[in-house]
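In this view, the complex is presented without one of its protein chains, the others remaining in place.
Chain IDs A, B and C follow the sequence of writing; residue 1 opens each chain.
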Amino acid sequence: MNAFMNWFYRMASPPHFYRWSGTAIPWFLVPATVLAVIGLYLALVTSPTDYQMGDTVRIMYVHVPVAWLSLMCYTSMAVASAIGLIWRIKLAHAVAAAIAPAGASLTALALFTGSLWGKPTWGTYWVWDARLTSYLMLLFLFAGFALLRNAFSDVQRGDRAAAILAIVGVVNIPIIHYSVNWWNTLHQPASFSVTKGQAGIDSSMLWPLFTMLFAVTLYLVALVLMRTRNEVLIRERRKAWIKEVLVK
Amino acid sequence: MTQWADWFAMNGDGVFVWPCYIVTVLVLVGNLLIATRNRRRLLEDIRLQIPMENSR
Amino acid sequence: MNTAAPSRAHFRHTHIKLDVVGLECWRGDLQLFSELTLTTSRPVLHICGINGSGKTTLLKVLSFLTRPEQGTINWQQAGASLSPREATPLISYVGHRDGLNGVLTAAENLEWATGLHRRHRHDVVQCLQDHQLAHLARRPVAALSAGQRRRVALLRSLLSGCPVWIWDEPYANLDEAGRQWANGLLKEHVTANGLALMTTHLQPALDSAAVQTLDLSS
Partner (left out) sequence: MSVSYRQAFVGQIRKDLRQSGRRLAQTLTPLFFFSVVIALFPLAMTPDSEALAKIAGGVVWVAALLAALLSLQTLFRGDFEDGSLELMALSGVPMWFQVIAKQMAHWLLTGLPLVILAPIAAYSLNLNGDAYITLMMALLLGTLVLSSFGAIGAALTVSVGQGGLLFPVLVLPLIVPALILGAKATEFAAQGRDPGGALSLLAALCILSVSLAPFATAASLRVSLD
């Protein structure tokens, strides 16, 4: 246990993190691209068309990973914010600041692919379906987080204010999700929502789905590490160790 | 040749499937590019700061 | 339980000491000061320095309103060190903004402010009378002049019964008579064994034995 703890404390120091992440990024980015290529091949070429949804099932292979990961982004952003607030680790705020844009773009992608999936299935691009509406709310939460952060001229205060909003937001996500679901089921009791789509998924479709999911996850870790390095540069630009970084 | 065309058309659903994949790849790769561009700009910005500080 | 305002003669605060080690503060990209170490050895700490040298920031850091980049702040009462949560109620802070609401009258403002620090029963008006400000009691603060508002703000420290007064530019907007009056308050506080930290460009008219100076621009 304390091996992990002292790794965690060493990692909390910006210079150490900056150097470690520099070497770690390729280790995530390269496997992510390889897996993505395999996933695309599986999704677009080999996987069979669905007897019911036809080829539109291929949208699932993109929509589901992106949708799951956008929610995971918000929760991990809130966890990083909480760590930043409670133990006052500046790096945790940098991580939260790094996750926000990635999470926002994933949520927007989830909405985009979800509505494109809706057109052939429901005949319209936008349906106030429970999941799509929840993701719309998640997008607003991400937008609020990003807007609040850069409304503050002082980076430290912006971090702490956005962190509080992230924690309040993450507590509300389940509430929003269930109230939207409750509200939605009132109107179309048997609505074929996006989630039901994968209930009856058979194994041949699982391979592309999990490959894509794993690929996007690895990509996300790499992206967040890269953005965190930028945030660390912003926050530590005045510190001495920055000069050594510039030398190489 | 038609074999490629059929695959691409995905019997009519292609018009919805392809935009999904293209936009997803664009957004994900775009994020990477933006991150690297920001990094370059930040490093230049800091590099400019340093001579000023030494001279002060 | 003292409900009346601390009458001047016999009331004495328990002694408060402040010591600060390695304090470093930034304002955005600008470093205001670093490695500031200080221990209060006299009842009045006079903080001076050019504009923008971080005087106000230092006061806000010492009263735990702002977080320093680095450094530790240790308030001690009769030897026992106080946590921020224990120390803040002992501090009466009068900043650039007087903390007075324009719509309310001087008496209402002081009544609210005093209620934040201690139990009190109608001695606010009495205190205003003692300091020849009774005629202001009923008028809304917005109608008062800047000097009058400053006096009411400084009275807040006396009424709060706090052992530590932190005044930021107390003499601002005060005329000569006002400054004399403010120094009178300060003398009372010092004789009651209180501690005062103040930033000002004018030398406080107190015997230099009681004043410790800290120049931030050095």
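Going forward, a residue touches a chain if its C-beta (ideal position, glycine included) is under 8 Å from a C-beta of that chain, and two chains touch if they have at least 3 such contacts.
Since the model is a prediction, treat every value here as computed from it, not as a measurement.
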{"item": "Omitted chain - touching chains that are shown", "value": "A, C"}
{"item": "Contacting the left-out chain in the complete assembly, out of A:27, A:87, A:125 or A:183", "value": "A:183"}
{"item": "Residue touching the undisplayed chain, where the options are C:91, C:106 or C:190", "value": "C:91"}
{"item": "Residue in contact with the excluded chain [from C:15, C:42 or C:118]", "value": "C:118"}
{"item": "Interface with the undisplayed chain - residues on subunit A", "value": "85, 137, 140-141, 143-144, 147-148, 151-152, 154, 156-157, 160-161, 164-165, 167-169, 171-172, 175-176, 179-180, 182-183, 186"}
{"item": "Where the unshown chain meets subunit C, residue by residue", "value": "1-2, 63, 65-67, 88-89, 91-93, 95-104, 108, 111-113, 115-120, 140, 156, 161"}
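Keep this in mind: only the chains that are shown with their structure count from here on.
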{"item": "Chain centre separation (subunit A, subunit C; CA means) in Å", "value": "49"}
{"item": "Separation of mean Cα positions, subunit C and subunit B [Å, integer]", "value": "56"}
{"item": "Centre-of-Cα separation between subunit B and subunit A, whole angstrom", "value": "16"}
{"item": "Shared-contact residues (touching 2 or more other chains) in subunit A", "value": "237"}
{"item": "Subunit C-touching residues of subunit A, taken from the complex the two chains share", "value": "153-154, 156, 237-238"}
{"item": "Subunit A - residues contacting subunit B, complex", "value": "40, 44-45, 49, 54-56, 58-59, 62-63, 66, 101-102, 105, 108-109, 112-113, 116-117, 119-120, 216, 219, 222-223, 226-227, 229-230, 233-234, 237, 242-243, 246"}
{"item": "Residues of subunit B that touch subunit A when the two form their complex", "value": "7, 10-14, 16-17, 19-21, 23-24, 27-28, 31-32, 35-36, 38-39, 42-43, 45-47, 49-50"}
